[in-house]
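The complex appears here without one of its protein chains, the remainder shown in place.
Entry: chain A
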Amino acid sequence: MILNGVEIRDTFAEAFPMVGTRLIVTADTPEWALIAGRTTTGFATSVIGCGCEAGIERTLAPEETPDGRPGVSLLIFAMDFGSLKKVVPLRLGQCVLTCPTTACYAGIDTGKRVPLAKTIRYFADGHQISKKIGDKRFWRLPVMEGEFVCDEDTGSVDGVGGGNFLILARSRGQALKAAEAAVAAMVQVPGIILPFPGGVVRSGSKVGSKYKGLFASTNDAYCPTLRGTVPSQLPEEVGSVLEIVIDGVSFEAVAQATKVGITAVCAIGAEGGVVAIDAGNYGGNLGPFHFKLREIMQDGAGETA
């Protein structure tokens, strides 16, 4: 399959189950809501080293939030529910509670409950106050700045982690431009996050290493500087590869984001230096979710040759 001169390789992205939750963080201004969101989802690129994967799903207008202030919607994913229950209160306590003017609310009503203020309310040292509204309980924690309002808990969802595609381009600059275009389009898709810096990964990994104790190591088959020294997946004209990793609340959300992202890359096309789209997989043995690039792009934009 060729779209606008870009080869869509006959392969698939292999993704795995994750458990996720959504937090709604509000603040007095959009800027402070973003600061809280970025801090809370910082150092959360990969479960391998960070314990979770997190990102800002989107920004929220005042009319979309529980308290009528600007906010952000955050998605946090972990490998299992037990891990999620640990990382969410930690990030809440260190990054949202501490951030001026913020409040935090549940973004998912269903599923197993992930503790929010249920855990961190003890910071208030006995001065915490709860207020039950309908079936929901909110906590008010006195802090030096005033009062921190937080939902008691939030719901969770069985999500998908590790959806991905690779952009093979002639140069580093062209790969980056294509990746930026993909990210700009993909962040509009609801229910997904791109957990890596700016949504882009330059150091895609393969499973395992020659060194004991390392679970992952550089994806040498896609390293241009190793072409010829290892079994390479890169044709001669490819000078740089960037990866986009997608986590989402459902298979459909990740598939939609993949399609939107590849479409944006293909719009740049061969003229913009994009050679091919590939995807990372492990032979189909690691994850149950397979995003077949050509099937996803079957009715996509661009020409099919």
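One rule holds in what follows: contacts are C-beta pairs under 8 Å (C-beta built on N, C-alpha and C of every residue); 3 or more make two chains touch, one makes a residue touch a chain; residues count from 1.
Here is the rule we use: contacts and distances are computed from a predicted model.
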Complex member absent from the view - protein name from UniProt, among "Formylmethanofuran dehydrogenase subunit C", "NADH-quinone oxidoreductase subunit J", "Altronate dehydratase small subunit" or "Sugar ABC transporter permease": "Formylmethanofuran dehydrogenase subunit C"
Which residue of A:Glu147, A:Glu252 or A:Glu295 touches the chain not shown here: A:Glu147
Option from A:Asp10, A:Glu31 or A:Asp67 whose C-beta touches the chain left out: A:Asp67
Which residue of A:Ala103, A:Leu166, A:Val187 or A:Val200 touches the chain not shown here: A:Ala103
Contacts of chain A with the absent chain, listed as residue ranges: 26, 66-69, 103, 127, 129-134, 138, 140, 146-147, 149
